[in-house]
Each structure stands twice: as C-alpha cells, then as structure tokens.
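Just passing along the structure, written as structure tokens.
The complex is shown incomplete by one protein chain, all other protein chains being positioned as in the whole.
Chains here go by letter, A, B, C, D and E, matching the order in which they are written, and residues are numbered from 1 within each.
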Amino acid sequence: MTIDPHLAKAFDGVTTATITTVLLKKGLRNVWMRGTKPIRSPQQRQIGRAFTLRFVPAREDLATPASWAAPISTRAAIEAMPEGCIAVVDAMGCTDAGIFGDILCARMAKRGVSALITDGVVRDVAGVLGTGLPVWCQGVAAPPSVGGLTFVGWGEPIGCGGVAVFPDDLIVVDDDGAVVIPAALIDAVAAEAAEQERHEGWIMSEVNKGVPLPGLYPSNAEAKARYEAWTKGQ
Amino acid sequence: MTIDPHLAKAFDGVTTATITTVLLKKGLRNVWMRGTKPIRSPQQRQIGRAFTLRFVPAREDLATPASWAAPISTRAAIEAMPEGCIAVVDAMGCTDAGIFGDILCARMAKRGVSALITDGVVRDVAGVLGTGLPVWCQGVAAPPSVGGLTFVGWGEPIGCGGVAVFPDDLIVVDDDGAVVIPAALIDAVAAEAAEQERHEGWIMSEVNKGVPLPGLYPSNAEAKARYEAWTKGQ
Amino acid sequence: MTIDPHLAKAFDGVTTATITTVLLKKGLRNVWMRGTKPIRSPQQRQIGRAFTLRFVPAREDLATPASWAAPISTRAAIEAMPEGCIAVVDAMGCTDAGIFGDILCARMAKRGVSALITDGVVRDVAGVLGTGLPVWCQGVAAPPSVGGLTFVGWGEPIGCGGVAVFPDDLIVVDDDGAVVIPAALIDAVAAEAAEQERHEGWIMSEVNKGVPLPGLYPSNAEAKARYEAWTKGQ
Amino acid sequence: MTIDPHLAKAFDGVTTATITTVLLKKGLRNVWMRGTKPIRSPQQRQIGRAFTLRFVPAREDLATPASWAAPISTRAAIEAMPEGCIAVVDAMGCTDAGIFGDILCARMAKRGVSALITDGVVRDVAGVLGTGLPVWCQGVAAPPSVGGLTFVGWGEPIGCGGVAVFPDDLIVVDDDGAVVIPAALIDAVAAEAAEQERHEGWIMSEVNKGVPLPGLYPSNAEAKARYEAWTKGQ
Amino acid sequence: MTIDPHLAKAFDGVTTATITTVLLKKGLRNVWMRGTKPIRSPQQRQIGRAFTLRFVPAREDLATPASWAAPISTRAAIEAMPEGCIAVVDAMGCTDAGIFGDILCARMAKRGVSALITDGVVRDVAGVLGTGLPVWCQGVAAPPSVGGLTFVGWGEPIGCGGVAVFPDDLIVVDDDGAVVIPAALIDAVAAEAAEQERHEGWIMSEVNKGVPLPGLYPSNAEAKARYEAWTKGQ
Partner (left out) sequence: MTIDPHLAKAFDGVTTATITTVLLKKGLRNVWMRGTKPIRSPQQRQIGRAFTLRFVPAREDLATPASWAAPISTRAAIEAMPEGCIAVVDAMGCTDAGIFGDILCARMAKRGVSALITDGVVRDVAGVLGTGLPVWCQGVAAPPSVGGLTFVGWGEPIGCGGVAVFPDDLIVVDDDGAVVIPAALIDAVAAEAAEQERHEGWIMSEVNKGVPLPGLYPSNAEAKARYEAWTKGQ
C-alpha cells in the first residue's frame, strides 16, 4: 500500500491548502478533517492511502480491558496495516479517552505506518512522542479507549472530523491538518495541483516585489501574460 | 424479528426510567440515547429488536440524488427491515439534513416497522406525521439526507446518541426517550424490572398518603416489612 | 414588496423540503436556516421577500435602553418594512436575549409583515403569540435585546442560522423551518418545484398501495412510464 | 418561607421580561437562567424564595443507588424545603441524567413547594406531570441522577443556567423562563416593575390603534404627556 | 491611521489584562475577544485602530474562486487598509475555512498593517508565519474562505469573538488575546491604566518579599500609605 512513486512525485510540495482549492473547483467542499492537528510542531508532511478504523461509544459490557484480546481488536487491526499506509481513526470526536498510547504507536512505527490521523485523542503523550510516529489528533487524554469507546472494525467507510473517508482514498497531512482525496479523483487532482502551486509561488514573488493584489490574484490578462512569460523562462 | 410474546409481557408497563435503573445496578451507565425525543406528544411506547443503519458525512461525489438508486441505499435497507423491528439510525447527531421524509416513513409503516429512532432529524414533518410511523429524533430539517450525510450500510454496530447499539439488542422507547438493553442481558433485566415497577408504585401510593421520603425511598427495614405485607395482600 | 401573484401561484403547495432538493440539484447545499422553528404548531406557511436586520454583540456603552430612541434602531427598521415582506434577523444565534417582544411584533403585524425569522429568540412569548404575527425563532428568553445584542442596521447581507441572506432573496417558511431562494434563481426553482411535488405525490400514492421503494423512488424506466401515463390521465 | 403578601401583590402580573428590563437598568444583565423551560405549556407563573440544591459530577464510588439513603441526600433536602419555596437545582446543565422523578416530585408537591427549577432534566416525565408540581427544566432523560450526578448539599450559593442564585433570593418563573431578583434588590425592583407594566400596557394599546413606534416606544415628550393624561383618567 | 505617539506612550507596557480591569470598573464587561490567540508564541504586543472586515456564511452561488476578483473582495479591502491599522475580521467563529493565506498576509505585511485579528482561522500556516505578519486567530484550516464564508464588506460595525468592534476603536493584543477600547473611552482608559500597572508592579514586589495578600491586594489604608511613600521615592 506504499504510495506509487509517480504519485509521490506529483504531490511533492503540494500543500493541503492547495489540494482543498483544487477539490473545491471540482465541487468538493467537505474534504478537510475538522479538529485534528499535528502532535508536534513542526511535523513532517505525510501522504499515503487510507487504512480506516472505527469506534462506537463505550458500553460497560463491551469496552473492557478484556476486550483488548478479542479477535476484533485494535491490536489485530494494527497487524493488518500495510507499510506506508495512513491509519485514519473514527473516534466520533471523543476527547476524553485516548484511542492509542505509546505501546500501540510503537508497534505502528515498527510496521512502517506513515501516520496516525484521528478526530479523537491519544494517551501517554510523552511515550507517543518517543515512538516517532507522526500523529494528527485533537489532543491528549489519560484514560484508555475503553473509558469512552468500543472498537468495532477496520477497512470500512468512516467519518473522521466530519469528512467521509473510504479505504484507499489518498490522505495528505501537513501543518494545516488532514485532507482526503477520493480515490477516483487522485489523478485529476495531481494534474492541477502542481501547476497551482507554481502559479501561487509566482504570485507570492510578485507580492514580495510590492505588486497590489487586484489584477494579480486572481490574475487578469496582463498578469497572466507576465506569468506565462515567466514560466517559459524557467 | 417481532418480539417474543413472553418478552412483551415481561416488559409490559416497564418504563425506560426503570430500565436504566436496573441496568445501572448491573454496572451499565451508558444506555440512554441522548437527544432523541418523540416526534409527537404523547406517542405510544414501543419495544422491539434493533435494526441498525449507518451514515457517514456527506461528500459531494457520493451524497447525490443519484445515490438513492444504488444497491447500498436507504431504500434497500428499508426493504430488508423485518416486521416488528425498531430501526435505529446513526446520523452522527447531524441536525441539518433529514435522514428520511414522508415517502420512506410511509414505506416503513407499510412494512410493519415498530418505530424509527435516530440521533439525527427527519424532513417533511407534516408528511411524516401523516404516515403514523412512531418516530424518535432530534427534530426536523428541510434538506435531504444527501445535503449532509452519506448512507453506508445496515446491520452493523453503530453509535446513536452516544450509545453503542448492536443488531438484535432490545430497544424500548417512551416519553423519556430510547434505551438499549444489550441482547445478552434481556432476561436478567426482565426479571428485575417488573418487581421494581411494583415497588415504586407502592412507594408512590405511600407518598400520596403523606409519608416522608427518608426511610421510605429507599426503604428501611420497617418500610420493607410494610411493602412485603402489602404484596402478600395483592 | 408583496410577492408577485405568479410567484405565489408557482410555489403554491411547494414545501421547504422540496425547495432544498431542487436547490441541491443546482449545487446549493446551504440554504436552510439552522435552529429556527415555528413558535406555534402548526403555523401557517409563509412566502415573501427578505427584509434583513443585523445585530452585533452587546457592549455596555452601546446596548442600552436609551439606544432604542436612536435613528438606527429596531423601531426605525420596523417602520421601513414593506407590506408582505419577511423580516430575517441575524442575531448571531444568541439565545439569551430576546430580539423583539410583544410591542414590536404587534407593530410588525399592523404593518402587514408576513413573518419574522431569526436565529435568535423572542421575549414576552405570551404577548408575542397574542399579536398573531407568524414567528420562526430558536425559542424564548426574558431579557431585552440590549442584554446581549446591539442593533446596527437593516437592508444589508446577513447570516441567519448559518445561511447567507441578501435583501430581496425569496424566503419560504413552513413546519420544516426556513429556506432562502437566491433572487437570481427564483424562476428556475419555480419551474421545477411544482413538477417535483406532483411526482412525489404520485410516488406516495404508489407506496400507499404497497409498491416497494427500489425502482419506484427514484423511478426506473417502468415506473417513469407509469407516472407519465398517470399524468396524462390527470 | 411563603412569600410576603405585599410582595405577591407588588409583583402581581409582572412578567419576567419586565423584571429583566428593570434589573438591566440597575446594571444587572445576568439574571435569566439559560435553558430552563416550562415542562408543560402553558404553566402557571410562580413566585417564591429560592431554596438551593447542588450536584457535582458522578463518580462511581459516590453516585450509587445506596447513596439515596445517606444523611446528605436529595430526600433529606426535600424534607427541609419550606412551604411556598421554589427549589432551584444546580445540575451543571447535565442533560443525560434526570435529577428527580415522579416520587420525589410527588413529595415536593405534598410539602407545598411552589416550583422546581433546574438547568438539568427530570425523569419519568409522564409521572412527573401527574404530580402537578410546576417544573422548569431543560427536558427529560430516563437515567437516574446517579448516572451522571452526585448530590452534595442544599442551602448554598449555586449556579443555575449560568446565573448565581443565593438562598432567599426571589425567583419568578413564567413562560419566558426563570429570573432571580437578588434579595437586597427586591423592594427596589417591586417599586418600578408595576409602573413599567402599566406603561407598556398603554403603549400596546397605542400600537393597536396604529401609532408608529418612533416617539412612542420609548416615549418622547408628547407621548409622555398623553400617557400621563391617560393615567390620570384611570 | 497610525496611532498617535502620545497614545502609544500612554499604553506602553499596559497589558490587556489591565485594560479589561479598567474597563470593567467603567461598567464594560464584554471587551475581550473569545477564542483568538497568538499564532506564534511569544508574539510581539500590538496596538492600533480597528479596520473591520465582515463575512457571512458561504452560499455556493456566491462563495466561489471567481468572487475573488469582484469589486467587493478581500483583495480590495486589503488595498484600503491604512498603515498601522489592525485588521479585525468577523468570521462568525468559523473554524473550517481559512479567511486568509500566505499571499494575502504577505500583502498586508507589505502595506504596514500592524496585525490581523479574527475569530476565524487562517490557512497555509507555514506560509503565513513566513510573512512575519502578527496574527491572532482561532487556529488553522486548509480550505479556502469560500469553502465556508462569503466576504461582504469592510468599514462596518462587526462582532468578533463575541465582542462588538466599530471602525476606529482602539485594539490592543498581547499573549492574553485581543481587547477593544471604544473610541470614546480611549483617553479615560489611558489615564488610569498606567497608574494601575505601576500599583500592581509594587504589589508584585511586596508578594515577592513574602507579604500575604489580605490587606495588600486590594490595599488597606496601611498598604496604601506604604505604596504612596514608595511612589514618592521613585
């Protein structure tokens, strides 16, 4: 599930901000996961295919330490994660029970998982930071997942931060948070994103020279001509 | 999936308030679904096995009117509902897109579904009331489900109003809202609930005679003796 | 500003639910105002052009009883309302200060205002009900507007319940709440809405005969043919 | 603790809306309890001295059915309530555990308590309505108080709906909700409230005659003169 | 619109905490903008006159990339900002669409704007930090403003973080967030603030010597005499 080298190249240097603009132009406005932030700052940008996990609320007969040894458990899910995937966890926005702590994050790092994304929180944050796993989450809580959550499975469609995520969608995360690119749209987005980054880079250089915004961003005919001349000179 | 007659009898006259007290004594504190209320007042109490449905957030490429004809659709789910079941719908608490309107509710009523429970809302409320289907929900919104939600399946574990619900759990709904009795605990709850209702009925009659609460509720030895004498006299 | 008779006829019997579906097909998903409900149930459906009012938060030096006599005041705004308009008030969702009480509502009723819509609340609810003015709001609070709000003007673009409303947009309100039809889209919506209502009416009659949903709603070729035959017979 | 007859007379017909306006003119903006509403509509207006109760969050070692027999219990608190008081209960806005059910409300009604006010909810709503006790609350939940709350005492300063309430403050509740008049300000408020009601009654009669609002409400010199002439004629 | 040198001097070293205390003594309790925080820590304190901008919610027919070239656009607003002003942006607390990204912030920095304050969020945070513009906001989101917001104008009264802000009010921002000083009160606040800072500095030095708080803060007659003696010695 490691991402194709050509995709990695196509999205090289493309920010989540740019991806949301490209998707909005295609009519998709709800692709950025609310509430999830880098656990350390700065944290290396990541890109990978989504491996989904799903929790429902805790019920005292289900959400017990004993459940950790059941066949459908977070442990089993982690062993099913392919190298290079990004684990996306639907915790229903729960902020008072940590979905994973240092031990589970250490195992994910060992297995080569690229990142953990959740609309919930993690626990034992000092230990989690020690594992080196890149994590995007809402924050930190001491209680174990069974204090608020019951794990029910992996590889299913989920919601995370108010966004629908399906297995194998492409996930990109950086300092602005996490965005999903639906699997069917990956190539179309790749085709436009790099050009948009280049255009915005040129606009930024113009602004730094003191050019006012109207006519420049978005560009009128004159500015477009100057940009095209510049691109030819590259 | 119509409920066994002996269960219907065991829970006859047992309120959701009593069920939550019995379950709390067994260590289950999270069994009442938050936010879901009767759509009309009063609305007939219902009891039945849970038939679960699940939504994730809307994504413009998925949540379209065209999706209504897909094999995994709310329409197909409704055709799979057995007579006497209670449909429990995980709408993630979304209050700005109606999960179902009058047409879908009319079909559920035709199929003999006992009730619709959701932590979301319904639409076309005048029409929904006209179908006669008993509904518990958070309220009403005009927009269709695809305005905020994507339907992903039925017969799975879900969260509804912050409570875990599994297929075939027992659901009881009345004016206090909706509670879940885990399938494995149904008989144990049935055994205690009727007795607790009878005891509380006697306490209420004592209060109406002017007996103060301390010693009566909960009952000390003297009150217990009086209650036992009364029960023998019944 | 009374609505054109041909518009009133075009939207006759068209629900807010239908309007949101028509607008969603045109790419507009955010047209239903969150949180605002009829103050009495049932309350007569209303349709009219938007007359907008805007509040900002209270500041003790501005939001005083003395401000009620200022040139820019809610009183002056009411005197500027044309007959048949629908007043739409941006209260920023504030639920602990009533925007208007019985006296202001009585004056609006006198002036022939069709309805008052707000994402805030009203005060002196018994008196407001007495005026007969149709009101959609979030509820009721005793304190005066100056307890939480400062009035700043009318006839401007506003947000109401998370929706953008511009002066002269068309507003329709019924038991499902309030929707906005952007002024430029009114005719296009009118053209489709009545046909959709008729189609859904036919589907409902089919459901009542026991026809299952798949193939019927949305309609496959066979169902479409039956519908067309039916429409010819009307 | 029954309210003085002269106070009952001074506040006769004075709405909570009017009281909040009078208190705002004295610099008190935070006197209306958020979220608490009449449990039936309409419900008779009530006035009485505050008898306060206080909950903290549930902790499983404390909030148990066994706690109901402890010396500091809701039962003991109810037996301490004087006739004519208004019980004001700080439930920290908790909406998923009912503070009281039918038995406790029945006992309060027996003891002549005028009303129960809370920023929480009640349980067994059908039974509570049957007791006839006037109740203002946020709604209804099936679970018992110990599912979410631990009772810790009575007769203390509390918060209720975001408002500070001290024992013996005066409470007035009507369809607009509940307001507190600090004990030290009762006479000052009484002196102004009745006059304000009379003045607003006259303004309403003017509005009903078709008089526009500017100059009338608030009144300019001419309108004041007409009002004074009218009051002399009464 | 650069602030007068005498004002800059009068507020030199005066914290937002002190300003809120001075304004509270004058009866203004609602002057601190909720939710807005420095984007970097620490971030240089700023002071300047308010230049206001206003958004309403997104509507798909209005909030499009095409709108960025309209006459009423964020670009045009930025070109109207005078050197030394503080831009205060009413984003209605929206946290899932960035009001501005790196290009717009770069232009603001070029124009000598002192700071950007909003109750919304910014996007492309790495780029924004690179511009050096001091920013106070609720956080970060990848999507563009048109994903959630429609820009409607500048130079109007707005709400920001639950506080009313008018053009030309004085804004002070530091690590405790942003406060507004109404234009009419600037001189009165300036007169008291510096003295209060000096007094609190002396109290702090007393605390550091081990003096207990009662009698010192607030100061009784003895402490006041010691403070006055100290001030004379300065």
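Here is the rule we go by: a contact is a pair of C-beta atoms (placed from the backbone, for glycine too) under 8 Å apart; a residue touches a chain by one contact, two chains touch by 3 or more.
These numbers were taken from a predicted model, which means no experiment stands behind them.
One chain is not depicted; across the entire complex it touches A, D, E.
Looking at chain A, the residues touching the absent chain are 58, 60, 65-66, 68-69, 73, 75-76, 78-79, 95-96, 98, 101-104, 106-107, 110, 123-127, 139-144, 146-147.
Although one chain is hidden here, its contacts on chain E can still be listed: residues 15-17, 19-21, 24-25, 29, 31-32, 34, 37, 42, 162, 174-177, 179, 200, 203-204, 207-208, 210, 212-214, 217-218, 220. Seen across the whole complex, the unshown chain contacts chain D at 27-31, 56-63, 92, 150, 152-153, 156-159, 162-165, 182, 184-185.
Just so it is clear, only the chains that are shown with their structure count from here on.
Mostly differing positions are employed by chain B and chain C in their mutual contact, as under half of the interface residue numbers are shared between these two copies. Chain C has its Cα centroid 38 Å from the Cα centroid of chain A. Of all residues in chain A, those touching 2 or more other chains are 27, 29, 31, 162, listed in ascending order.
If you draw each protein chain as a dot and join the dots that touch, the picture is not a line, a loop, a star, or fully joined; it has some other shape. Interfaces, counted as pairs of touching chains, are A-B, A-E, B-C, B-D, C-D, C-E.
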